[in-house]
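Removed from the display is one protein chain of the complex; every other protein chain stays in position.
Let's turn to chain A:
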Amino acid sequence: MSEGTSTEGATAAAGAGAHRWPLWEVFVRSSRGLSHVHAGSLHAPDASMALRNARDLYTRRNEGVSIWVVPSDAIAASDPDSKGAFFESPQGKDYRHATYYTKSEGVKHL
């Protein structure tokens, strides 16, 4: 498993060696109606092999009805260090939550 490998894993894996297989991130839909969720990563020479490997590695016990594989280096990720700057501060924005509106307390079906 390697969430967030998009930079580290990929750069590490893409080093020297002509036949080094690239890294793929695997997303599995566990049942109809649910989103695909990141399951982990694996190495494979191409997309169809990545799908087969993902099936063998992440769905040996009926864990999924659908799989996506994405080349790790195709994923753009936000910088974990810019937490404060990148993600809008929730401070003073309580009005985005239902709990902000207290006057209607006790009113049914609201």
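As a convention for this text, a residue touches a chain if its C-beta (ideal position, glycine included) is under 8 Å from a C-beta of that chain, and two chains touch if they have at least 3 such contacts; residues count from 1.
Going forward, contacts and distances are computed from a predicted model.
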item: Missing subunit (named according to UniProt) among the choices "1,2-phenylacetyl-CoA epoxidase subunit A", "Adenosinetriphosphatase", "Xanthine dehydrogenase YagR molybdenum-binding subunit" or "Phosphonate C-P lyase system protein PhnK"; value: "1,2-phenylacetyl-CoA epoxidase subunit A"
item: Hidden partner interface residues of chain A, rising order; value: 1-5, 7-9, 11-13, 15, 17-21, 23, 40-43, 45-46, 49, 56-57, 60-61, 77, 79-82, 84-85
